[in-house]
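Here's a structure for you.
Rather than the whole complex, this shows some of its chains in their spots.
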Amino acid sequence: MTERNIRVEPIDRFAVEDQEVEIVERKGLGHPDSICDGIAESVSQALAQTYLDRVGKVLHYNTDETQLVAGSAAPAFGGGEVIEPIYLLIVGRATKHYVDADGTEYHIPTDTVALRAARDYLAEYFPELEFGTDVVVDVKLGEGSGDLQEVFSEEGATVPMANDTSFGVGHAPLTETERIVLEAEKRLNGPYATDNPAVGQDIKIMGKREGDDIEITVAAAIVDSYVEGMEDYIDEVDGVREFVTDVATEITDRTVDVHVNTADDYDEGAIYLTTTGTSAEQGDDGSVGRGNRANGLITPNRSMSMEATSGKNPVNHIGKIYNLLSTEIAESVVSEVDGIRDLRIRLLSQIGRPIDEPHVADAHVVTADGIDVADIEDDVSAIVDRELADVTDITRRVIDGELTTF
Amino acid sequence: MTERNIRVEPIDRFAVEDQEVEIVERKGLGHPDSICDGIAESVSQALAQTYLDRVGKVLHYNTDETQLVAGSAAPAFGGGEVIEPIYLLIVGRATKHYVDADGTEYHIPTDTVALRAARDYLAEYFPELEFGTDVVVDVKLGEGSGDLQEVFSEEGATVPMANDTSFGVGHAPLTETERIVLEAEKRLNGPYATDNPAVGQDIKIMGKREGDDIEITVAAAIVDSYVEGMEDYIDEVDGVREFVTDVATEITDRTVDVHVNTADDYDEGAIYLTTTGTSAEQGDDGSVGRGNRANGLITPNRSMSMEATSGKNPVNHIGKIYNLLSTEIAESVVSEVDGIRDLRIRLLSQIGRPIDEPHVADAHVVTADGIDVADIEDDVSAIVDRELADVTDITRRVIDGELTTF
């Protein structure tokens, strides 16, 4: 155990990979909850960067509360239309007025910064969704509770204090099922999307493993303007199934069964057709922190933090930092130390103490056969220590958009 | 007097041109009230056209209630910024669901139609104002009171019934002072703007004539990104003064005195500098129907209707139609009949009667010296009768954007 109160212990359960039943879910980029996560995080990055550019340090803000109210739409083969726009309210706190030590006064255009960030984010990822007409974006950023915290300057150096008693948890390595769910969605919304514009951004993937049988259920919004009829639609659905099956078999040797848009009823014409590529256009509301955890997944087999990671200030909001950091640590440990079958890193903060000195930092491991925790304890501990020492690096990478939060 | 209950009578006052004191005002294109008028009217045109395109007739709607809440901005020589966006709420009634005689069902995307109309209007006239970030536009269009009125079909023909007891009034010819005020704003926001992007759209012109002395007071928002310093600013103000003086002397032989941005205090640095070209960016709210009357002017020397003309349904909203029609009639009469020094046309509707049969249509004239009302009565009456018969033409021209409403 180091000064940093790091413990390395055996975990009191099987590796998730070895449990009998495993459930994993990912709400893709275009799921209404993920849209909110994505915008909240974009707004956060834009505010942090604006503060750095103008004041030289990140001022107090927190924008982890975007609310999306679904619209209504009339999708149709060949191209339908949005009837009522989606309404998206960016909510949070941000410092609007600041006087530095020299008496220089700054008025920060937090509201327009937030709106531009939302506009740019939507433009980058949602080609079918027109900003301002298909989706109305409004903003309510109040001032915070008065204690402007000047904690993160360009010169950097000082480690901020924890703003709350909060808890972060990270896991590594991902199980096969987790990797399939994560990879499939990322590739569908990545390279696959480029060649297949008919596949919308709202892709939800559920993975269920019972023993060695993995069942992957995909709900993928199809964009109406790219499909002329039912035949096209079925082709798109088939395409997704084949693609996901390929991703899965690349990752696992277990039996994999992939289902796409299972609620479809072709005879009734009840299919998952959209105009904009997201169910937010018709009846599905969303908000921040209701979907994926910081590692991109919902994993009931694992400990999860309830904290919304997206949108929070990455300088001193411990709920955000510790979730991202614990995940980073877990991944580092697993990539550097052999013989770990499952690792859970938990960080518990203590209000008022520097964030690189958590109240508790525990690493719970399931070792591979033949390996004892004692064999690897020192290595693990050293890595945890090193990464904690480097905690402000997380802040920088979040602001630069290098770390995903959902 | 015809079947249409047309009266032609002497007016019981001097021609406005001959009154001792005359006051005229015009809120230019970029005044917050005019922005609302312009958007309300654009939304109205877009809805009417959408109904015609889809259903073949204009369904019930009324969108004469846009509300603008000012933002805040930090203008600066060389280019400042918007701090808090302008908020603009499009309010009104519109038919969203319609079943025609054949049982065909229509869902009209009234909200997205309205938002697109607002976006296009702002894009066309406000180059410095970015839709969705400098100005957030939201929409609340409810259904009306249930009686969907199918009154104006492509085949046309039937004249609708008046929906209200309402009053419209029009005047001709314009006085010199009126023409100066109207022309100066239109040209400043027209040809002059093209060459002088530093002059914003928010131009308010007040004309006051006492006897033969005309004083023109212009408040013109200057756009900060086009002026590097106070010298540039002063050049722009001088340019406006010269231009308006030229317009005035083209129109009148009276003494004209032109003042521009009289509230400026160069020593204090208190000048009319804006980032977007409108005072809506900083503290000036606006709404429909609070500014110019249908002829583009506020004229306390003349009878005015309180009706907001912009945004109303041009098919059967008698408050709109009669204000536009009475102005048209007045202009037609004056251009066709000699010897009229001042003419006021008033149309009073009666609920439930066809709109081409007003309860009262009276023409009050001030004749030129040597002309008697009796000399021209028949001619005037015939023109009023002809124009009333052609009332549905007003509707068509409004939908096509040929008639201005503010």
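Letters A and B mark the chains as written, and numbering starts fresh at 1 in each.
Everything that follows uses one rule, which is that contacts are C-beta pairs under 8 Å (C-beta built on N, C-alpha and C of every residue); 3 or more make two chains touch, one makes a residue touch a chain.
Every value quoted in this text rests on a predicted model; they were computed, and no experiment measured them.
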{"item": "Oligomeric copy total, full assembly; chains in place: 2", "value": "4"}
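In this text, only the chains that are shown with their structure count from here on.
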{"item": "Contact set on chain A toward chain B in their complex", "value": "74, 81-85, 87, 96, 107-109, 111-112, 115-116, 119, 131-134, 136-139"}
